[in-house]
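The complex appears here without one of its protein chains, the remainder shown in place.
Order of writing sets the chain letters: A and B. Residues in each chain are counted from 1.
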Amino acid sequence: MQMENKIAKEFRKFKPFDFYQTGTEKYYLLPFRFHQINSEKEVIVNEVGDFLIVPIGTARRIAEKEIEYEESLFIDLVTNFFISEKPIPDLIDVLATRYRTKKSFLDDFTALHIFVVSLRCNHSCHYCQVSRVSENRQDFDMSVENLKHAIEHMFRSPSAAVTMEFQGGEPLLAFEKIKFGVEYAKLLNKKYQKEITFVICTNATVFTQEIFDFCYYHEIRISTSLDGPEFLHNANRPKLGTKSYEMVIDGINTARAELGHDMVSALMTTTALSLNYPIEIIENYIENGFDHIFLRPISPYGFALKNQKKNHYHTRKYLDFYKKGLDYIIQLNKEGHFIVEDYTTIILKKILTPFPVSYVDLQSPAGIINNVVVYNYDGHVYASDESRMLAESGDFTFRIGHVKDDYKSLFYGEKARYFANFWSNESLAGCSDCGFQTYCGADPVFHHASQSDLEGYRPTSDFCLKNMEIIRHIFDLIDKEGKQVLSIFNSWVNNRPIIKAL
Amino acid sequence: MIIDKINSSTFQIRVNSRIYNIETLHKCFYWYSGKFSIDIASDNELAVITISDFPEELEFDDILTTIKKDLIDFKTRDIVAKETANIRTLLIAKAFANNDEFDEVPFGDINDPIGFDAKEF
Partner (left out) sequence: MIQLKTRGFAVNIPEKLLAIVLTDVQDNEIVCFSSSINLEIVLSTRIPTSSSTKCMVVGIPSLMHLSKGDIVLIDPNGTINTLFRKQSFHNSLFITDRCNSNCLMCSQPPKNFDDLDHHFKINTELISLLPKTIKELGITGGEPTLLGRRFITLLEQINLELPTTNIHILTNGRVFAWKNVVEKLQRVENKRTVYGIPLYSDYYQQHDYIVQVKGAFRQTILGFHNMARYGLRLELRIVLHLQSYKRLPSLSKYIYKNLPFVEHVAFMGLEHTGYAIKNNDILWIDPKEYADELEESIMFLDTMGLTVSIYNLQLCLLKPSLWKFARKSISDWKQKYLDECVNCALLSNCGGVFTTSKVHSNYIKAVTTIAGQIKE
């Protein structure tokens, strides 16, 4: 009894704060990287993408064990998993789970399946690398047999949700194939029970009532091309002259009326001319009822891919365009308009949330095969959309086989295993130490095409130049504008407009 | 650090190789290799970085300033990478383990003054 009372007394006695310190003044490093973001600050980033913006030189002080226990930074470094008071941190399992979560998009494997049902097109946009044949040639449509094989591969993907995206040429010129494809997919899905999203990428000029009825019935989304204001959009389509813009706006509005406002989205194609008009393009999108815009860079695929100087020039001009555009969009948000820039949002999701973010062009392991696959009109299978564009100029590096090949040889075959050497930025030269690694990605296709090197040579890589500057700029904004811009960024990440307080 | 100008397009930088190891130097100068040619030679005491084909349009003094900063940064990265190599391996092993082989064992007291054992469950 005496003993029990003693134990109870000691247990119930209140102890001071210092009693609960279990570490020593010495601390241990956890994995982190860093990068300067402006003239005064650098950002430190841990293994799962948590960040702290700190004065330049802090990373060095942390590494050299110069941070004092009394500094408020010390506690923040512990709670944010930059340092540990023990050689193996108490909560290492939590960190491991977070790492697994960040990469868990891999569990789904290929979720985006692109079906190029036809190369035929009724336009000839001067930047197009793909469709070169006129409307009437049936030789450039996908055969029913190949379409079936491709759809069967789609269902072999482990992903519980897949997107079936129809592209071309102008896919609606082969509407019968789309119809077959959708119906066959739905038939197979009775067994597989996947969640399927259907998308048709179209120039919005060949709609018929039959097409609308079919899309409405099967909840098919429309993705179309809108480059910006009339003069810009038309300048890119010289053969059609002044009618192009009118036609696409008409198509968008009709599609919205038939299918629902949110079932229609638009993507811009950027040209050298576009780069001079960021505000006008944004205004045009808002005018046309879009609250999301993707400020895309000029696609380097096709002509002049290997012209390094020209590409650098375009990339630098694009960065100007992007910053002006982003600035303007942020300003609009400050005034209460909910407008979202999509590329920034992808990066923000990686910075501000613990969740996995898979975006074909900016992930590690890269999106090729892991996220997307393309079934071409001739039955050949490619690792990505850009991979098939390269094939149009005779480069078949990223052709992984034919729809008649078995699933394993396509998705886990020799080529896939070869690409795997280059598709994780964790192990690429330059990337492995980069402070922005967790927010960026690998793009072996781009580097092969522009530098003849799947690994990529970072010092002259436009992919690197672009992404490093965008990510740095985002952190710079967070540093300089703080809470206000962060609440706008959070609203984009959650796709929820900020409701002003009473 | 000792800098020698050999001619208008060739410079040599000499650093203590015990402060800046060969990996740090390679990683640092990788980023400059698009601008000019670099040769790195290193022994136990000294590392010699020879810069040649230095372009006319660039100012060597400006580049030197960023090189100095980058050397410090890459040294920092090297320290972190070396100290955290094991933890990183452990993290990845835990993250992708298919069973609980890598789980930490719970720790500490769960008792009240009377006595309680988690194994009782």
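What we mean here is this: a contact is a pair of C-beta atoms (placed from the backbone, for glycine too) under 8 Å apart; a residue touches a chain by one contact, two chains touch by 3 or more.
No experiment lies behind these values; they were computed from the predicted model shown.
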Relative to the complete complex, which of the depicted chains are touched by the chain excluded from display?
A, B
Could you tell me which of A:56, A:78 or A:319 touches the chain that is not displayed?
A:78
Touch criterion as defined above, residue of A:189, A:269, A:308 or A:491 at the omitted chain:
A:491
At which residues does subunit A meet the chain that is not included here?
4, 8, 11-12, 14-17, 19-22, 50, 75-76, 78-79, 90-91, 93-94, 97-98, 353-355, 487, 490-491, 493-494, 496, 498, 501-502
Against the hidden chain, subunit B presents residues 100, 103-104, 106-114, 116-121
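Just so it is clear, only the chains that are shown with their structure count from here on.
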Separation of mean Cα positions, subunit B and subunit A [Å, integer]
29
Which residues of subunit B touch subunit A in their complex?
27, 30-35, 72-74, 76-77, 79-81, 83-84, 87-88, 90-92, 94-96, 102-104, 107, 112-114
Residue numbers of subunit A touching subunit B in their complex, please.
4, 7-8, 11-12, 28-34, 47, 59-60, 63-64, 88, 90, 92-93, 95-97, 99-100, 103, 429-430, 433, 457-460
